[in-house]
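Scroll down for the structure; my scribbles are underneath it.
The complex appears here without one of its protein chains, the remainder shown in place.
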């Protein structure tokens, strides 16, 4: 997973010669930029890096990365990426998927790749809509979303990707925003550093079919009040003056917003972020919107042995007891000789 | 959903003339018995009751129920059941599935049927193994399970069905045990009473391929210490003397076992079960085993409008604005007359 | 019919029988809208017509690129218009990329209208031009009308206080106005439509209308060269009645609802998952829910078909719809529907494959999948629609056969049919049959696989009906009781019953008619699906213009085939099957009837041209005796 190229690569070295075919202004551009920069910063090599995607606007991503890439079929990227990683664990494998690709048709593969803890970076571009097929509601679309397939408003409740991932057993769950370049880059680096499946939800604006749907917490002028930027070991504070915080209501096991310095509240009352606590992660993932700020950054990071590590260890053990070669496997039992 | 038959039906009225084809001693028999009894107790009619299943030992269930039944294909029961329910919301629709059927191949449908909150009772017979295909490891098999497909032990972490269901947005999550007839019957009645998707995990012993895997908490002699029987509004107490309880560690947001009357612990320190609190439900669902008792009963019951209710309401609204009949829909636009 | 007078126009108009125009520009230039509005105006002025929208896979490809070109072709006139036209009489090119992509399709002497405003060095480079083609010989074979439409539009909308970007958006309306003038079509419908569409943004509505009017006025007043004068296009001789334009997706939606109504089923359950080009049917039906339709956008194609199967089990008419990759995912569940013998309509809007292929291009390459793409012996009925309007009838037929024979029906459409439009004589719905479906009632010896002795269709018992409680599933069941059975002979009997049931549908469908020509002769063309138009015209022209001995039959019923098909095929020396695949129907005809059918394959993702088929007819007839 280290660069073998003689020169450290720059962000632009990760760009291909293919014309980028997203709508002008699409949030995907910003994410592409961030990823190329992150790879350069990490000093990885092109030939040991693989991007695997499904189908959707977001899933065109691999075409624009001068690495190995597989633009596969709708929803199946986690399964394909698993095959890649288990075949060659030296590779740095990234999955790029959308809210439809990764959570609608591909929900089951997402579930199981997280459960198995295959060492992949999974970037879910959540624009709460099906972009490529022209704007139908997706599983993350808010109830009431009007779309060509739901002209009178969608009626199903939206899935919360981070809650789903935690329920699936994910050991790394994070969130960022397409245009928040620094935060996004930092979050991607954290995902890369995590051994095992890293699930990163990136709020991505689809300006054609779902413009400004994240405006509530992405608008720059109100960001301080609407974003809760998580840092391990730091109190859960937000607001322009960083004086608003989250406090645990012990009896009801819920969080409430308090203001430090008001009603006798001190910073000690504010919950401290513990990225290894799944219960806290779930509370933060599920903070009701827009009453609470949107929790961004690393919600959960609690590594465990990865699937390929387990596999390698096991095969090493098996090799001591198993057949040494094909011949002896074949001749192991039920044999006789005809002279 | 009420009986229209002249006489109240008995449990045996829900049995078919088909020979039951499970292994003698399989936990499925006990569940069958409990379900037949519950239907009789509820006074429902046979003709308004439908059982839909996938494929697996458990999924043979519908053949033994003298109601309508659909033994479908592997993993797809939630989707088929959704079609049944949305076509005729008067029907009382039950889904029977296994840990492989419902959580491996069928995980995505399970996810979305829970998210949509389609009004079904979903019974997941969890025997932590693939029974019908002769004993391979399933997604709920514990790590290290030796099976024909994992002769050296499975290496993937087990999914916790209740945590998964909560992450999917389920509004009713419960657990019971095949042989715990009274508890199981009560739990099924609660599931039936809940409007919306009810997810019930039933620990079911597969005596051929995974015998006694639940013995840790199902053995009668130790049950008092190994089972935490949940009741809404009641403290989380267990033990033969009901003096052991769960207390919240506020700082770490985790649960610990305390003994009432020891070290100054009083019953007031013990957390009270609140079936409408998802965070608590997740904590209970994920109690580490065997250090903690197994939480049984209704973990979460927090109703919301169901999918068909939303649908019916919406169609009623649409009917006021939409085309009154096919003719006017066709002639709504782009027409001209040739004389 | 005499050419209609154009109110108030001083212009002398040459008469034409039919004209092919293609509007082409960037995806963002509104070409689909422009084409659709021209279609509407042409239809309202009494033309027969056929359209062909062609747009990129990208939602909004980068401006100015060749892959971002979006086009809309319309063929309109007096004669039986059955294809969007082989060659263009007029190309409207809004930028250099549109010019380079489309020029080859313009007939020599045809008209090329160019918006010169887009011919910047940057755009020229993007389109691959090294120098400005307007200044080269490239356009010599054509009549060229270079116009700075951007500036003309800007002037026309100057009063409405729009940003220059917004103002530019009306360029398409200016071009539309000019074309409407040139072919003597009205523009009121477009004015009305703009007013409705931009009701909430009156400035935009006004600007668009002004641009439209300006383009129209330009034609009327500018001193256009004599040879670029206006034309009149003869009215089509259409039977009287109420017409509308309809595309395949809308026609399918109406047909499915009409079909359910005419067999007496109250509810249509449509389970689907979006996919190009099938989604338009989902969209169409989603707007028709008050008419007894439940549309359910499932999590994937498998859940989509399974929800529809569940609905059919519960007594609704289950329908599902997708394109090739989605159909592939549904195959396991189709087998379940075959095994449980439930009615189900499966619509496949085919697109170019394999795999993701070219999602916005049409192909007929899923016929094999429809016929054979399931595990085990799992026969289903297969139908195909020939034209957008035909989608209505085929959809009704699919419903009738699915319910009448208790079996899945696959209805093959394609990306071309789904979005192409044609005038449709709205049928008198009161004249449709009004059947009433027979759900099973408790009877002596009831079991769920009791069959109608004639059709072999099984009974349809539905949950909610007391006394017909039963269990079904995908395991083999006893012919005599419906219970699970692993008996060897029973399996053979059931396999045969399922096959025979579908085979007997042949008794319930019309005999095959000869579409053009005689029922015996030297050469027969056999078609299916959306190739109807070009084959029909080609055969007609080959007979009329060249006097060739060639006939044409077009198959709506692909499984089972009409009973007289064998006889028809045997009446010809040679059989040629134009298909947008490499020979799928051809193979089926060969194996079924042991006739030496040969394929005329086209797998470019584009519809056949009439001329291609005519050449093939000639070549085949010159090719000597069949071997």
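Should a chain be cited, it is by its letter among A, B and C, assigned in written order, with residues numbered from 1 in that chain.
The criterion applied here is as follows: contacts are C-beta pairs under 8 Å (C-beta built on N, C-alpha and C of every residue); 3 or more make two chains touch, one makes a residue touch a chain.
What you are looking at is a predicted structure, and each value in this text was computed from that prediction instead of being measured.
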Visible chains in contact with the missing one: A, B, C
Of C:155, C:358 or C:566, the residue in touch with the unshown chain: C:358
Chain not shown: contacting residue from C:217, C:238 or C:475: C:475
Hidden partner chain, touching residue among C:125, C:222, C:492 or C:511: C:492
Residues from chain A at the interface with the omitted partner, ascending: 4-5, 16, 18, 45-50, 52, 55, 62-63, 65-73, 76, 78-88, 90-91, 108-109, 111-112, 311, 314-315, 318-319, 322-327, 329-331, 333-339
Interface residues of chain B (partner: the chain not displayed): 19-24, 55, 57, 73-75, 104-105, 107, 130-134, 136-137, 139, 148-152, 208-209
Residue numbers in chain C that touch the chain omitted from display: 56-57, 67, 323-325, 327-329, 331-332, 335-336, 338-340, 350, 352-358, 360-361, 363, 365-366, 368-369, 371-378, 473-476, 486, 488-489, 491-492, 495-496, 498-499, 581-582, 587-588, 590-592, 594, 596, 602-606
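Going forward, only the chains that are shown with their structure count from here on.
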Interchain centroid distance [CA atoms averaged], chain A/chain C, Å: 40
Geometric centre distance via CA averages, chain B-chain A, whole Å: 29
Chain B and chain C: spacing of chain centres that average the CA atoms, whole Å: 45
Where chain A touches two or more other chains at once, by residue number: 104-105, 107, 139, 152
Sites on chain C at which at least two other chains make contact: 287, 289, 299-300
